[in-house]
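Excluded from the complex is one protein chain; the other protein chains are retained at their positions.
== subunit A ==
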Amino acid sequence: MTALLEARGVTKRFGAVEALRGASFAVGEGEVVALMGDNGAGKSTLIKTICGVYAPDAGEIHFAGRPIAGMSPSAVHDLGIETVYQDLALAPDLDTAANLFLGRELLAPGLLGRLGVLAKKRMAARASQVLTDLKVAIKDPAAPVATLSGGQQQSVAVARAVTWADRLVIMDEPTAALGVPQTRAVLDLIRRVRDSGRSVVLISHSLPDVLAVSDRIEVLRLGRRVARLVTKDTDEAQIVGAMTGAWTQEEAA
C-alpha cells in the first residue's frame, strides 16, 4: 500500500526534553490507523508536528508524496488535513452551521457578499447535507451547540473536520468524554468517514474502541515507534505489551 501520510525519523525537543526520538508513522489511503501509546509516549507531539503546530528538529514528513515538515497549520489545512482536538474547539454560543463554517464562512453573491454579508441559508443547507450524509441527527440545528449533548457536540466537531478534510481526519481522543451510546455513534461516524474514501488517524487510550474501528495500530513508546500491527491479527495483550515495553517489534522503528 502506498502511504498517504508518512513520517520518518521525526525528532522534536523541548529544551532538555526529547518528546520525539526518531518517531515514524504511516497512514494509507482510506485507512483507519490508531495511534497508541502511554502518557508521554509522544502521540500529541507527533500529531501537532504533522499538523504544522510544531516544526520538527529532524526527520521527514510526506503527505501524498510532498514534503510537509515545517509547513504552517493553515498550509496543512489547505492540503485537506483536519484535526479534531480533544477539547472540541467549538464555539458554544454559535449554532451547528456556524460552527461547521467557522473561519470559512460562505458569503452572499454579488454586492452583499462584497460587503461581507453571510449566505446563512446556503450554509444551513450544506450543514444539514453534511449531517445527513454522516447520519448525525441534531435535534435543533439552529440552537447553540452548548445546548447539545456531549456526544452531539463531538459529532459536530467531527462533522466539521470531515467537511473540510478531503484526505485525512486526525482525531485526538474523540470518545474520551463520552458515554457508551455516544461512543458507538462516533465510532460509526469514523467508519463512514473511511467509507467515503478518507483516511483517519485515531488517537485513543480505549482498547475496545481501537479494536472495534481501526484497520491498523501503530504504537509509540518514549518518542519512537515500537510496533505496527494489523488490528485483525492482534489482541489486547500484544498491544498492551507494546505500549508498556514488554514487547517490541524490532522492524517497526
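Just so we're on the same page, a contact is a pair of C-beta atoms (placed from the backbone, for glycine too) under 8 Å apart; a residue touches a chain by one contact, two chains touch by 3 or more; residues count from 1.
In this section, contacts and distances are computed from a predicted model.
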Between "Sugar ABC transporter permease", "RNA polymerase sigma factor", "NADH-quinone oxidoreductase subunit M" or "dihydrouracil dehydrogenase (NAD(+))", choose the name on the UniProt record of the chain that's been left out.
"Sugar ABC transporter permease"
By the document's definition of touch, the residue of A:T11, A:Q86, A:S149 or A:Q249 touching the omitted chain is A:S149
Where subunit A meets the left-out chain, the residues are 73-74, 77, 85, 88-94, 98, 102-105, 107, 115-118, 120, 140, 142, 144, 146-147, 149
